[in-house]
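Here it is, the structure, as structure tokens.
Every protein chain except one is present and positioned as in the full complex.
Showing chain A:
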Amino acid sequence: MGYYDIDDILADAAKFPCRFNYAVPGLGYLEGNVGEEIKKNAKVELPLWLARILAIVGGDEEADPDSEGALPFVELLAPEILSSRVMNAIKSSPVALDVHSINAHFYALAVKWATLFDDRELVRVLNYMLLERTREIHNHAASGTLGGAPSTFMLTLDEFEKKLYRDTHSGCKETRHWIVRK
């Protein structure tokens, strides 16, 4: 959230597929052709912080006076992590889903995507997923068998969920210790 939030920075570095709406001279290195121009309709994977700006800022209107309003430089395409395959997996069983293997900053990215596209369906799915998964996290954190083998669920947490688990676990642990000590 904050400027120095390392998870936010890392999430912004995730690559999203984009399609260029213009031929841009000198940007060929994005495709691996150093020194060449990037072609119109070329598909490139750009980090989200770059793609977001390019997808919002309009191109030069003079270069293309016939079009109605300027197209942005790139068009963001739906990424793999938010594909319908993943959405269906969430809807069918949020707890069984391996979020960490999809993306370590899944929630942060999904929220950014929903902000960009005002995606209500995604928000609904996220809400459901968050509730189901966090309840499972609470179960694990509250029952808290220390030193036991981590269950497979614990290996599927994304960064937000890990932090939540850590906070919940330390709170429950302190209370448990206090009760035992008394």
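Things worth noting here:
Here, a contact is a pair of C-beta atoms (placed from the backbone, for glycine too) under 8 Å apart; a residue touches a chain by one contact, two chains touch by 3 or more; residues count from 1.
In this section, contacts and distances are computed from a predicted model.
Its UniProt record calls the unshown chain "DNA replication complex GINS protein PSF2", which is the correct pick from "DOG1 domain-containing protein", "Ribosomal RNA-processing protein 43", "G-protein coupled receptors family 1 profile domain-containing protein" or "DNA replication complex GINS protein PSF2". Note that of A:A13, A:A78 or A:L131, the residue touching the chain absent from this view is A:L131.
Considering the whole complex, the residue from A:D7, A:E31, A:E45 or A:D119 that touches the absent chain is A:D119. Considering the complete assembly, chain A touches the hidden chain via residues 1, 107, 110-112, 114-115, 118-120, 123, 126-127, 130-131, 134-135, 137-139, 141-142, 160, 163-164, 167-168, 170-172, 174-175, 177-179, 182.
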